[in-house]
Every structure is written in structure tokens, then in C-alpha cells.
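Left out: one protein chain. Kept in place: all the others.
To keep things simple, chains are lettered A and B as they appear, and every chain counts its residues starting from 1.
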Amino acid sequence: MNVIILLILPLAAAALSFLPLPRLASVVTVASSSAIFFISLQLAEQVVSTGQPISVFPKWIAVDGLSVLMLLMIAFVGAMAAFFSLGYMSMNSHKPGRLRLYYANFNLFIFSMLAIPVLVEPTLVWIVVELTTLCSALLVCFENTHEALEAAWKYVVLSLMGAAVGLLGFLMLFATMQAAGGGTYTWDGLVAAAPRMPAVLLEVAFVMILVGLGTKAGLVPMHTWLPDAHSQAPSPVCALLSGVETTAVLYVILRLFPVLKAAPGTHAEVYAIVFGLLSVGAAAFLLLQVSDYKRMFAFSTVEHMGIILLAAGLGTSSAHYGALYQAFSHTLTKSFCFFAAGAALLAVGTREISLVRGLIRTSPVAGASLLLGGLAIAGAPPFVVFLSEFSIFRAGLSEGRFIEMALLVLFIAIGFFGILQHINQMVFGGSNSDAKLKVRLPASCLVVLLVTALLVIWLGFYLPEPLHQLLRLGASALER
Amino acid sequence: MIERIFFNLLQVLVVLVFSPLVAGVINRLKEIVQSKRGPSIFQPYRDLWKFFQKDEVISEESSWIFRATPYIAFITPIFVTLLIPVLTDYPLFFAFMADMVGGGFVLALGGFFKTLAAVDTANPYGPMGASRTRMVGFLAEPVFIIVFFTVAFVADSTIPYIVQKRWMSPPSNFLEPSHVLLMAAFFMLILAETGRIPVDNPSGHFELAMIDESKMLEYSGKGAALIKWGGYMKLFVLLCIFLNVLVTPWGLAYKQTFGNVLLAVPLVLFKIFIFILVLVIIESSLAKLRLFRITEFLGSAFVTSVAAMLMRLFSL
Partner (left out) sequence: MINDNLIAVSILDSLNMLAGGLFLLTAFGIVATRQAKGTLTLFITQSLLLAVSAFLLGLRHSSLHLYGVALVNVVAKAILIPWVLRKTVHEEVYTRREIDQVLNIPSSLLISLALVIIAYFLTIPLQQAIAVEFRGPNIPIGFAVLFLGAYTLAVRREAVPLLIGLLAMENGAFFAGISLARTLPLLVELAIATDGLIIVFITGVLIRAVHQHIGTTEVGAMARLKERTTDEALEETGQ
């Protein structure tokens, strides 16, 4: 029942956001996102304590460990972004009508993302993946500048192109299912039918889905839209796009791994490792030469998607655990990074790295959080990303995948250097400009920054038992 | 045997006699569409008669090519007539001399000489028309080849009599996409090859815009008559190939008797008349393409014919 409420809440909030009452939209959005977060916490607790999936309509809607992990991530970033929007959007003087549109779209976007892990029928999942694009397109171009519109257009066109390829992939997956003698067309049903599936058909379907949805997840070489869209959107939206949307799409691809593993003669892991390493490598070198700090974080997203896919491709249960851990830590840290970038943008009013110098003096809060975010996302030791990357590394080495791991570490190191070089210049560099009037960051932004920063630090030292259980459950869903 | 030779010659006669009529009917219908009365449908006969009466003027500077071309342009369609089913659906005496590709080459030979002759006299408009014809020609050539390939691929033969049977047995073959697409491609090809709108305007009188007509500007008297007649026959022959082989492989004589073959004459003329109606509608509703857009027109014909081939591939 909770699952249904989870889906209805954002829809209702979207509808209410359209009502022309002052400030209603923002209040409703914050309230519903918080409620969603608490409901998903509760669902997570239920799944972890029973260890059993919750099926509402077994053929359409069901929630297992992996989905509940995704739900939790989406709901968390959703709630944080809603809070952040409260202050962030009020800083830019938008007309009330446009603000209502923003919040309505925001809620629809949340809805479409929540639906991804909740639905179990693959074609329906495809539809909600496509909906995430459509609901977020107008958020990306919310500023209506030339750049934002261009970014939104690229985003929509490339994602929808990918979606069409993915659709054919899903239809073929259905045909594969028929060829294997039928069954219910759900994730579980696919795994059950997998041993009888014709290898060629399944593999082609998988590759089409990987390419199609990989476009949306930002895998190289289909990533070209990602830095544009993720840098032009308003910062809270960036946090959602980069932090959870990409991960949620990758989740759909990950769902196919157990199917391919169970089917004889198919090689999902090869594709995953190739695409994964390609993404990490390309993103690492692109990170060295970016000129826009939001783009920098966007490229880092490409890098992390690559790491997750690579980890999933390693195929052992500890690697799967590492992949999900990485997904979780990326979501948390990346959303923090974009909140920090948003704060910096409010403080200095430009996205150019070269124009931002000595941020720690002009705006201590923005400077400190940018530094913290940069360190955390690059994978510096006391933060959560370091732990997850380390767990992947360990899993890979124990598998004997030395070359892949060596490349991975090399690329991560290059990316580390790239990110920190830019962050260092921005935060500490000699202030070349007239320190402009200091902007006071809105309270809600400060709160969000504080909460996410504390989580990023805290989880870097200690992995709470329930979370560990949840990751284990999720990994076991990839395992079967 | 004798009968077959006779019928074959009868075909030639039919083409000779009725081809100017086809041109006359087209002209008349076009004028009617434009709310004019137009010339009599027998006007082409009168023109030919008049040309034959007149003296011929031949430039001193021209070579034998100029003098030989009218005969070649006149003979080649007749030669092709021997090969194709004009009246009968069974092969006649000369039918196996050459296949459709051969027929195509023979027709192209006529065009080749016309082009040379146009350059021969150094009339300023001739070479211009000649070069344009070649442009259209070299674009149409691949389409021609692909169409024949496709026909050969689908029907396992390039002998028109065999191809024609392929579409009817079983009848569902007629609906085969490769067949339908071939018809479309071939139709576009006929428009280009016989110089009709949208590629060329056959009734235009503006030398600078002419493609086909300007090649004959230097001819007079008997030469002009032969070339014109050859042009009429070429259209008739192409229509016969298109209609009797591809579009409507019905209504031809199937028995080796006189009555049956003679009966086929009005039926074939009727089919051609229906086709002319379509042609006139197209000619009156479209404008001539700019010269460089012709590439696109023929490009689409090419795509259509290759698509026909692919569809055949898909259904294997």
C-alpha cells in the first residue's frame, strides 16, 4: 500500500503545484518530498527486516532490496533538492507562474524516477525512463537562455534516440521470453526463463538496451549531451539529474545482468567492462580540461557511471556489492557537489572556473563546501566514495582482474588530479577580482548543505548496519 | 513459325502506325486540361507528312554522323519492338535475340547518336541540350541497371516474356512489394527517359530551357520526320514495356491466331490511353524541376528501385 502512496504523492503534489496560490507550490513540494523520503525509509526498513520483497501487483508493481535501495536514494536526493529549491529558486527573481511550473515539473520528475524501481514489467520501466527525460526537459531549460535551451534540446533528442533503440531492445527481450517458452514478463520472470533463452537474441536485446539506456545514463561515447544538460539546469535539478537520474537508468541495465548470467552463452560482463572502462577513461581526461565547474561535476558523473558498470561487470557478489555501494555513495556525494556548486553560483554568479578565484574568502560557505565536495567526489580517503571505490578495487583484485583494476585506478587518479586542480584554483587561488558584494545564502540552502555534508563525512567513517544489510540484499538481487 | 515471324512484323507495324497517335492524344489532352481546344489528335501524322514533303538542309560542316542519326533514331525503337511483348504474351520469332538489358542498350544507342549529332553541327543550342541529356542520362543509367537487376533477381530472367508471367502466377505475386516498387521506379525512369515533366518540358519552345528538343533543332525535312517518328516510337515502346511487362500483364493475345492477335491491338491501345490520362494529370499538375534538382528526382527513383531489390531480399 505504501508503494502506491509513494507514487500518488508526487502526482498529487504536481497537481497542487499548479494552483495559483502564493508559495503553495514550494510548500507542497517540500512536504510531499519529505513524506516520500519517510515512506521509502519505512519500506527499506520493512524489506531489510523481513528480507522479502513486497509485491503489490506481482505482475506490475513490486519492491525488492535493489529497488528499495534505489527508492531510498531517489527520495533522499528528492527531498534535499526540494529544500534546496526553496531558497535557491527564490534568489533568482522568477515570476510566480514560472515557479509553479518549476515545482510541478519537479514533482513529475520525482514521480517518474520513483516509478523506475517500483515497476517490474520491463516495457513499463522503459516508458517511465522515457518520462524522466520528458519531465526533466523543461527543468533543464528553465533559465531559457540560449545555452540552456540548446542543452535541453540535445538532452531530449539524444535521450529519445536512445530510448527508441532501447524500446526495440525491450521488445526483443519480450520476444526472447516468448522464444524461451513464455512466463510473466517481469524482471523475476526473465531470470526464471533465462536458461532457455536463445543466446543471440538475448545478447542483441541486451546490447540494444545497453546502448539505448546507456545514452541516458551517460556512458561514453553516448555521453555528449550529459555535461551540457547537467551544467545548464538549475542546481537542485542538476543534483537530481546527476545524482539519481543517471543511477536510476543504470539500475535498469543492472537488472538485466542476472538474466544474462543465467542464460547460457551470453557475455554481459564483456560489454559492461568495455563500456565501463571507456567511460571512466574518457571522463578522466575530459576532467583535466573543463572550464566550467558544473560541467566538471557532470563529467565526474560519467566517470562514476563507468565505475558502477565496470563493477557490475566483474560479476562476483562482492563486486555487485561494491557497484551498489558506489551507486549509493555517488548519489549522496554528487548531489552534495551540485548543491555546493549551486551555492557557489549564487555567490559568484558565473560558472567559469577561470573567473572564480579565492572563493574561500569571498564566500566561505560555498568555498568550503566546494572543497569538501571536490575531495569527496574525487575519492579522497575519509569520504564515502573512497570506501566504495576501495571495495570495488578489492573485489576486482580478488577476482584476478589486474589489468582492468590497474586501468581503473589510473583513470581515477587522473580524474582525481583533474578535479582537485580546478577546485584548488577556485577555492584558494589568488583573488584577481574585486570581491563582489557577498551574497547571503538562503537558510534552506545552508541546511541542505550541512545535512548532506555531514552524511558524506559520517558515512566515510562508518557504514551503518541497516545500510550494509540493504546493500547486501540489493547485491543478492543482482546475484541470482 | 511463319506465323510468328508475321506477328512479329505486325507488332512493328502497330508501333509504326500508332505511335504518332499516342503523341497526338497526349498533346490534345493536355490542351483540354488547360481549357483550350488544342490540335487534332492526328496532327503528328500531318506533321510527319509535311516534313517528308520538304527539302532537307544539311550543314556543310557536318559529318556523316549528322546524316546517319535520323536513320539510327528511327531504326532502334523498331529493333526493340521485335524483342518485347507488344501484342502477344508468348515469345515471337525474334524475341530471344536480346533481353531487356540488350533492348535498353539499343535504345541508348539511338540516344547516343542523337547526342553526337547535336554536337556535330556546332549549333549553340545543340551541345547544351546534348550535355543536359547526358547529365540526365548518366543519372538515369544506374537506375536502369538496378531496375533490370531487380527484375532479374525477382523473376530469374531478363527476357520480358518470362518476366511478365512471373507477376501473375500465383496472383499474389502481383502485390509483391518489389513489384510495386519496381513499377514506381520504372515510371519515374520513363518520365526522365522520354523527357517529360518534371524532368523536361516536351512542349516547351524556349531553347535555353530545352533538354531533349534542342538536339533536333538543326534537322529539317526527312531527317526531322524520321527523328520525330523515332521519338514517338521510343515512347510507345517504353510504354509497352512498362504496361505489358510490369503493370498490366493482361489483355495480350495468348493464342496463335489472327483474330486473337488483332483483338490485342485495341486492348493495348486502351491500356496506353489510360496510362496517358495519368501522365497528363501529372504533367499538368507538376512544374518542371530546376536542372540540378533532377538529381534528386532520379535519386529517389534509384532509392525506390534499390528498395525493391531489398524487399525481395527481405522476403527470402
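Brief remarks on what is shown
Note that in this section a residue touches a chain if its C-beta (ideal position, glycine included) is under 8 Å from a C-beta of that chain, and two chains touch if they have at least 3 such contacts.
It should be emphasised that the depicted structure is a prediction, and the values quoted were computed from it without experimental measurement.
From the options A:152, A:337 or A:441, the residue with contact to the chain not on display is A:152. Between the chain not shown and the residues A:54, A:165 or A:376, the one that touches is A:165. Touching the missing chain, out of A:7, A:35, A:91 or A:131, is residue A:131. The residue touching the chain not shown here, chosen from A:8, A:21 or A:355, is A:355.
On the side of chain A, the interface with the absent chain consists of residues 121, 123-124, 127, 130-131, 134, 137-138, 141, 144-147, 149-154, 156-157, 160-161, 163-165, 167-168, 171-172, 174-175, 178-179, 198-201, 204, 227-228, 232, 286, 289-292, 352-355, 422, using the contact rule stated above. The chain not displayed touches chain B at residues 170-173, 175-178, 180-181, 295-296, 299-300, 302-304, 306-308, 310-311, 313-315.
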